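Removed from the display is one protein chain of the complex; every other protein chain stays in position.
Order of writing sets the labels: A, B and C. Residues in every chain begin at 1.
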Amino acid sequence: MGEESAITRLREFMRARDWEQFHSIENLIKSVSVESGELLECVQWHGQPDTERVKDELADVLTYCFLLADALGSEPEELILAKLQSTEAKYPVDKAKGRSAKYDEL
Amino acid sequence: MGEESAITRLREFMRARDWEQFHSIENLIKSVSVESGELLECVQWHGQPDTERVKDELADVLTYCFLLADALGSEPEELILAKLQSTEAKYPVDKAKGRSAKYDEL
Amino acid sequence: MGEESAITRLREFMRARDWEQFHSIENLIKSVSVESGELLECVQWHGQPDTERVKDELADVLTYCFLLADALGSEPEELILAKLQSTEAKYPVDKAKGRSAKYDEL
Partner (left out) sequence: MGEESAITRLREFMRARDWEQFHSIENLIKSVSVESGELLECVQWHGQPDTERVKDELADVLTYCFLLADALGSEPEELILAKLQSTEAKYPVDKAKGRSAKYDEL
């Protein structure tokens, strides 16, 4: 990007405020859930949310997800790609095509 | 990375299964919350979770966050960095240092 | 109680505001999750929450749970008791005593 990555900036931000002490694995996990609840609030009463508000709340969920990945010594893209490999095995194209059923109901 | 990015792989995966039809903004938001609940289950009874299980559940939350960002025409890193700028204004280092209080209680 | 029950009062409150139109099963379910996130925020950074704040947030979760039960034609106490019967079969005392493991790991 030519600029610093998100996780580098997040680490600097937290270190400057001495906030790393609050970022246990458990607290980060709780924070992901808290922020997901605020994201869900964008569609609480209907399915046409304010896009800027969704971006704002999604940014918070992503922030804690990135901090949690970092605390686990992982990178977000790698976690996604590793999981995708196992999901591909569980949902083969021929069985899963066009269906939202859970893999054990396919 | 020398390989395809996570979002490119996710798009291919979804297109191959014809799953894009399920991925409205609202459904993706609900999915982020559903997966956050499974992540939280890792620390439901105590704060020392199985790291591999946390990575696995975090991967699911991240997957839906990346798909949601994509549906909004945004990139995850950009959303995080944009939010960080506004958070920096709300939590100045001198006031926020070492405190977990919400910004309006600083 | 000598007074009106919670669900009777909730129904009157909603009817007076014409809010029943928003209370589809799906919207009530989303609302339970949104409010659970606010409840979780009480323990986001530590395990010693402000008791009055917890009661306040729990009241919101309970409110939507009661409205959802009502929309399903059920009573909260009956739902709990019916579930307890099936849980008793899954977690026999001799196997489950003193363990927080999930029933399929007992």
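What we mean here is this: a residue touches a chain if its C-beta (ideal position, glycine included) is under 8 Å from a C-beta of that chain, and two chains touch if they have at least 3 such contacts.
What you are looking at is a predicted structure, and each value in this text was computed from that prediction instead of being measured.
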Absent-chain interface as seen on subunit A, which is shown: 30, 33, 37, 40, 45-46, 100
Those residues of subunit B which, in the complete complex, touch the missing chain: 22, 27, 30-31, 33-38, 40-41, 43-45
Footprint left on subunit C by the chain that the document does not show: 1, 3, 5-6, 9-10, 13, 16-19, 21-22, 24-26, 29-30, 32-33, 36-37, 39-40, 42-43, 47, 49, 51, 54-56, 58-63, 65-66, 68-69, 72, 74, 76-77, 79-84, 87-88, 91, 93, 96-98, 100
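In the analysis below, only the chains that are shown with their structure count from here on.
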For subunit A paired with subunit C, centre-to-centre distance based on mean C-alpha positions, whole Å: 26
Averaged-CA centre spacing for the pair subunit B and subunit A, given as whole angstrom: 2
Sites on subunit B at which at least two other chains make contact: 30, 33, 37, 40, 100
